[in-house]
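A quick write-up on the structure given underneath.
Of the protein chains in this complex, one is absent; all others appear in place.
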């Protein structure tokens, strides 16, 4: 049994990790931390969790003794600090501390310095792209929710070099749970319900993350023009991406089908079918659809995921499975809940 | 392996059966029927299902050969007809055809005659009340969604005879998926969203079902004053029940905790905590809370379930497990999805 | 022109007052206060308001000079304090400070003392019940949202003495805007959406307010068993009320039609039609429907309002109109927005 600790267990991604891992046959949860609820049990915070484990403060010495792997769902910078004190544990960090190849990019966007950061000592945890590296990684930086949907949608095209331009327009729409569980006027029900708005236009923190990975895949510098939108739903991300290409949509579709043929969690839809965010609800699956405006040589790619599963905790478990040599789908077999 | 057929697989309860049973380790799905989509695969109707099985018409001879148990999610009267042609199969009917002890009550409320109906040949499938009978039943009439929430909330009180009156006020609120998957102006998004309304006040079809079961538990005739409401959410039922009793709420709470102590799916909340519909999302769990107005000797009971799981397909699988001597929770271990 | 001040203009009821009063032909808004946003303009806080007026602190001397009437949407106790310093202005208080005949009831439920409270110096502002008194009042305590829906639904029955029992079961459902505009985990979108829950069961602050008014109407002490529920919608309240009566529903319906015949904002629906919360959206209208369970002599009354209009700011303007001898419907002529 893999002994698992979850740091930040009462946030939404922590709670989702708990939900998934409770049904993982090779896992035993040994440690749950929560800054805000130390000493309480999970059922006191979330009666629906039916989980009596007591929430604790983060105690590095105990983590060393009681865990084989630690999932971190913590504030920017804190994961890095704690990880440094756990040099022998496997770590999957759901924040951004281990996502960047260049710590200066992180510093610029997250306003924190990562002293002694070693880019080689961690892997960007998108299994469909970096599976082999993840297999041998001790530390995985789990991708952001938006980047997951965007990189999956663009990877086949970029790897094949079928794109002329180096600028991609990415228009993403997200449910509100992506903002996490924190009090904020902006995310109050009465403000979000029957509403829809763009935010952090151009300057969202996920831009450098997307550009890093898309540039590596395409082998040249690419830029992303990114507009995220807040949609009145709890879960789900849908990204719509606009790319110039002279390739026919039939050929591109064929390429995508081949590229993801053996992937258990990425599904290329038939031409003419577009993904719905709800098709992913509560599951680790991603769906990709496409269409092309032949007049303007513009390809429209759409990709849907559940931001808390493939966009966070499900992908983190997928990464753990790979790191421990377990079948990648274990604990993640469940189909989306519909309707 | 239990060979399972689902008749009416493309309705919401059929789809939910498929979702649950695909992860049931002792089940192999051998037959999916759908009147509206014969010849199509499930993925064509529901791409998210990732299920390639072709949908078929109902062929009794094939069902006999290919199934050990058949789940029926069909129109009133049709289940009964088909069941008569399957005298050797186990059957879990998610409709009302097998719920009633008295076929004349069914006829009055559903407008259909059940020729040769044998009340002894079937069981009302609420496991927490009729577990032993279900164990030996060939045909189970799976309870309605509202009755499940109401009977679970009242059973301990009625069994102990702690109620003075014989009339219970039941005010229930349901998500829209309870209306099934059919085109209807009434259930269009723009009509339901940011809306809330009572419907079928006093005269809902679930009244006689509740009265039948509550009367049996209390050993005397009881009546239910029932107002269902449509709430702008997809899943979930919350029933709020008003009962006169001279017993203290502490004593009643203690009784409930004891009554449901060994039940895997029914949870009595601490005094002062009330259930939220979302605590059940996608799971077979039910939560019960209570409070009392001492001035008027009125006890308020509240019970939340997911109408498509404990209120339909989850309970149906729970019944199947009991009928086949499998542990009751198999395939139903998953925690609610939150948020 | 009536010179109007709104204290607490950036809360939801303050904002709604502004929306309504901007189109009131006899009103000029001269003062907007907001504790949190002093010095900012309304457009900075709410760009959609298109209102350039600067928000100010509460300055009693300026209020005396610049206003004929002041609407107060403030914290409990603060309205009372400020009102004492404005002995010559007309006041409509949207909080609870002036709702009670007995200041000790207020003190018990709101935890504040109202020094020198004079029950005769103010009126409970439900126009359909207290119109004549409001006409001559200087201070009006605008009713709570739940009480408005409940008193309107019960008044005809109680005034005619057609009820046997003195205990009414009231099951109310409200949209989230009733909780006001404040940061709170409980009202975050991800917690409320696709959810439904009871809260403050039996012990909600609106109970004594309902009992005060219902007792006065019926001429004897009555009690309310009250369960409010939070529904995933922004606006709207629907109250469902259960009453024992031997009178026929036809006769009661006739009584209601007569009782509200000349009321511009209260509409008794035909028998068999029940109100939808959305029928009131953004308007001052209330709709009442009813049904009876003859077997148990239980009458079910249902009443829908928009909690921010008839349940708060619309009713406040209706009261102002009466206090100033203007036609009651001025500024409130608009129909509900649907869908």
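The chains carry the letters A, B and C, assigned in the order they are written, with residues numbered from 1 in each.
The rule we apply is simple: contacts are C-beta pairs under 8 Å (C-beta built on N, C-alpha and C of every residue); 3 or more make two chains touch, one makes a residue touch a chain.
Owing to the predicted nature of the structure, the values given are computational and were not obtained by experimental measurement.
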In the whole complex, of C:92, C:192 or C:269, the residue touching the missing chain would be C:269
Cross-chain touch to the chain not pictured, restricted to C:35, C:244 or C:334, is C:334
Full-complex touch with the removed chain, picking from A:26, A:43, A:298 or A:329, is A:298
Sole touch to the unshown chain from C:8, C:228, C:282 or C:311: residue C:282
Where chain A meets the left-out chain, the residues are 167, 169, 171, 173, 175, 190-191, 193-199, 201-203, 223, 225, 227, 229, 231-236, 238, 240, 242, 274-278, 281, 289, 291-293, 295-296, 298, 300, 302, 304, 339
On chain B, the omitted chain is touched by residues 12, 175-177, 179, 181, 183-185, 187-194, 232-234
Contacts from chain C to the absent chain lie at residues 12, 15, 18-19, 22-23, 46-50, 177, 181, 193-194, 234-235, 267, 269, 273, 275-276, 278-282, 285, 287, 333-339
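Everything below uses one rule, namely that only the chains that are shown with their structure count from here on.
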Taking the mean of all protein C-alpha atoms as the centre, the chain whose own C-alpha mean lies closest is B
CA centroids of chain B and chain C: separation to the nearest Å works out as 39
Going by residue number, chain A touches two or more other chains at 12, 177, 181, 193-194, 234
